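Note that this complex is displayed minus one protein chain, with the remaining chains in position.
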Amino acid sequence: MNKFIFLAAAFIAWGLQLFYPTVSLAVEQKSQPLKIGFLYVGPIADNGWNYAQELGRQYVEKSLGNKVETIFAENIGENAEAERVMEKMIAQGAKLIFATSFGYLEPVERVAKRHPDIIFMQLSRTTDIKNIGNYFYWQYEPFYLSGIVAGRMTKSNKIGFVASHPIPPIVQSINAFALGAQSVNPKAKVKVVWTNTWVDPPIEVEAAKGLIDTGIDVLAFDQSDSQSIVKTAEDNNVYIIGCYSDVHQFAPKRWLTGACCNWGLFYAKVAQAVINHNWKPGVTHCSLKNDYVKLASFGPAVSPTIKKEIAVAKNKIANETVSIFHGPLKDREGKMRLAKDQKPDLKWLAEMNWFVPGVEGSLSKGNK
Amino acid sequence: MSTVSFLKNIRAALISIAGSLAAICIGLLLVAIFLVAVGRNPVETYIGIFTSAFGGSFAITETFVAATPIMLTALAVAIAGWVGLLNVGAEGQLYLGAIGATMIAITIPNAPSWQMIPAMFVVACLFGAVWSGVPAILRAKFGVNETIVTLLLNYVALLLVEFLIHGPWQDPSSSSWPQTMAFSDAAQLPHLFASRVHPGLFIGIVMAVFFAFLIPMTKPGFIIRVIGGNPKAAAYAHLPVVKYIIISMLVSGAIAAIAGFGQVSAIEGRLRSGISPGYGYTGFLVCWLARHNPLAIIIVSIFVGGLLSGADSLQLSTKLPFATVNIMQGTIFLTLLMFENIIQRFSSATVEAKTPEANI
Partner (left out) sequence: MLSPTAAPAKTKTNNHITSVENMLPNAKQGISIRLESISKRFGNVLANDAVNVNIAAGTVHALLGENGAGKSTLMRILAGYHQPDGGSIKLNGNPVTINSQVQARKLGIGMVHQRLSLVPSLTVLENILLGDSKTSFIIDAKKAYKQISAKMAELGFTFDLFSPVWRLTSAEQQKVEIFKLLWKDAQVLILDEPTSQLSPLEAEEVLSVVRDLASSGRTVILITHHIEEILKFASEITILKNGQSLSTHKASQIKAADLAKLMIDDSVNQIQKIPAKTKNEIYLKLDNISLHQSANNRRLTNINLELLKGEVLGIAGLTGSGQDEIAGILSGQIIPNSGTLYLEGKELPWKVLQDPCLCAAHIPAHQFYGSIPSMSLIDNFLLRDISNKQSLMLNKKHIQEKAEKHINQFQIRPNNPSNLAGNLSGGNLQRMIIARELNKDANLVIAVNPCAGLDMAATQYVLQELRNFANQGKTVVLISPSLDEMLLVSDRIAVVCAGKITGVKDTCEISSESIGLMMGGLE
C-alpha cells in the first residue's frame, strides 16, 4: 500500500518537473529543408501498395535533394494511432504530411483543424478543410489497359478479381477492368471475391484459390500486398495482373502486366509547390495523362501484337480522346448510370457503387 | 508494530521497484545489442523514445491517451483476478462497450449532451457486463472454465463489430468505408488540457484508487480477498461466493466497457474496426505486471502507454522499421515477467530469513 503512495508521489513530482521547462522540440528556421511525413497503413515490405508509396518517398528524396527531409511511419492503423503519429511528425517539424490510405481522413481532419499551418495530402477522399489537399489516383485507367491484356489472354473467358474493400476507387478499377476485357473479348466475365481487408495473405490466398477452382485463367487483385497472390497464381498456372507495384519477379512465367502507381512524380511536384509557397488545396487526379499511374512491365506471355494494341489504347486515354466510362452506360441490373454524351465527373466517380454487366459477385449490402 | 510494518513495506516496495528497474534495464540492454547490430546508437534511440513518450506536455498527454484504455482493461482483469477468475476477455468487453455507446449515439443523435453521455456510459457498461456476465454465470453455476469462454467471446465481439460496421450501422455517406456515421458533438466526450486526454483517464484513476481502498479496508473487499485466496475457505465460512463471483465479473466487464466507450466517444468519434489495437490483451499483461494491485496498475499502465506511444520515435527519428517496436516491447515485457518471479522469490526469501521464529 505505502509503496504505491510513494511511487505515485515520485511519479507526479517527476511529471511536474517535466512540465516546467516547456520543451520546444524543434525550432524550425526558414532556411531549413521542408520536412515531409509519410503515413503508411501497412509495412513497406509488402511489395504492393505501401512499397509503391515508399518508392515515391525515396524518389522525392532523390529528386529534391537537400531541399527536403522525409520521415515515415509504417503499420499505422486507420484509427486514433494515426492521429498521434501525425502529431508527433508535426512535433518533429513536418510541414507536409501524406496520408496514404483511405481511412486516414477522419484522423487527418482532426489533426488538420488543430494545425492550420501544416499541409496534409489525403488520398481518395474529399474534405472542406483548407489545409488538406486531396488526390485521387485513377488506377482504373491502367486497370482498363490490364483488362485488355486479360481479355486477350483468357481462354475460358473467366477472369478472377480478389478485391479488398468495396469502396468506390476499387469498384472503379473492377468496372474499368471488366470494360477493358470486354472491349476486346465481349464474352469475358469478371468474378469478384471481397476480402474486406487490405492485407491478410491467408485470406487472399484462400480467395484466389477459390476463384481458380471456378475455372478462371487470369487473376487480378487490388490487395495492398502482392507476393502471396502473385505466387499463388504462378503455382496454379493462372495468368496474373499485378497491382500497385511491379513484382513480375514473383511470377516469371505467368506475369502479364499490372496497374501500378507512380507516386514519386506526384509527391515531388506537391513538395516543390509547398517549397515555392504556391501550394493550393484542391483535387489532383493521378492518371495516365500525367503519368502518376502507369502500367507495369509486360510478362513473357504477352505478344508484341497485344503490346502494340495497349500502346494505342494508352495514348487514346492519355490524350483524352477516349473516356473509359462513357455513355450510355448501364449497370448490370440494367439501370442507366451514364447517359449518352454525359461526361463522368469526380462526383460521379466518387459515388460508383455498382457493377457494369459482366462482373459477377456481390457488392456489400450498404451500397445497393 | 505499525512503524515496523511501515518500514517493512517500504523495504519491500524498494526491492520491488529496484527489481522492476533492473528488469527494464536488462531488457533495454538486450535491445541495445540489437540496435548496435543494425547500426544505431542505443543511447540516442532510448532518449528519443523517452522524449517521445514523456518529453513535453503533448508527449505526456499522448502517453495518457494510450494508457487510458490499458488502465481500464487492466483494472477489469484485476477485479476478476481478486475473486480468483481469469478474465482474458477485456478486449471483447471493450468492444461491447463501444457497441453500446455507439448504439445510443446513433439511435438518439439529437439528444443533448447531458442525456447522451450518461446514457452512452450506462449502456456501454451494461453491454460490457453482459459480455462478462455470460462467462460469470457459466462459471458460477456450471463450473465452465471462464478463461476459455472470455477468450472466445473476444472473437465473437470483434465479428459483431465487423458485422455492424459493414452492415446495419454502416455510414451511408462514407463511401462504403466500414464505419458508422460520426457521432454528434453531444455524443463526444470532452477533451481536457487541449489534448486528446479524456475523462476516461480519470475514471480509471478514480476506480483504481477506489478499489485500492475497498479491497484491503472494507468488508466486501475482505470477502473478495477470501474468495480469491481460497474459495473453499469462503464456502466453509458461508460467505456468498457465487454472488460475489458474478458481481465481480459484471463489474469487470463494465469497466472494460468504459474503455471502449472512451475510444469511440472521445478518440474516434464513431465506431470503426481497429478502435483497439489489442488494449484488452495489453491490459491483461499490465495487470499481471502490477500483481493485481490497483495503484500499481495506474503506474504500470502509464509506463506501458509511454512505451507504446514513445515507440513512434523508433520509426520517425531512428528510422527503424516497425518490427523494431514489437521487438523492443516484447523484450521488455518478457524481462519484466521473468524478473517478476525472481524478485518475488528474492523478497520472500529475505522476509523469511528475518522472521525470528520460523517453524520447521
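For reference, chains read A and B in written order, and residue numbers begin at 1 within each chain.
The working rule: a contact is a pair of C-beta atoms (placed from the backbone, for glycine too) under 8 Å apart; a residue touches a chain by one contact, two chains touch by 3 or more.
Here the structure is a predicted model, which means the values were calculated and not measured.
J.: Can you list the shown chains that the hidden chain touches?
T.: Answer for the hidden chain's contacts among shown chains: B.
J.: Which of B:Asn41, B:Thr218 or B:Asn326 sits in contact with the chain that's absent?
T.: B:Thr218
J.: Among B:Ile26, B:Leu86, B:Ala111 or B:Leu239, exactly one should touch the missing chain; which is it?
T.: From the options B:Ile26, B:Leu86, B:Ala111 or B:Leu239, the contact with the absent chain belongs to B:Leu239.
J.: In the whole complex, what residues of chain B lie against the chain that is missing from view?
T.: Within chain B, the residues that touch the unshown chain are 1, 5, 216-223, 225-226, 229-230, 232-233, 235-239, 352-360.
Keep in mind that, in the parts below, only the chains that are shown with their structure count from here on.
J.: Please name which positions on chain A make contact with chain B in the complex.
T.: 1-8, 11, 15, 18-19, 22-25, 37, 43-45, 71-75, 77-81, 83-85, 87-89, 91-92, 102-103, 106, 110, 125, 165-168, 196, 350-351, 353, 364-367
J.: Would you tell me which residues of chain B are touching chain A in their complex?
T.: So the residues of chain B touching chain A come out as 6, 9-10, 12-14, 16-17, 51-52, 54-60, 62, 65-66, 162, 166-167, 170, 172, 175-179, 182, 196, 212, 216, 263, 267-270, 272, 274-275, 277, 293, 295-296, 298-299, 302, 309, 312-313, 315-317, 319, 321-323.
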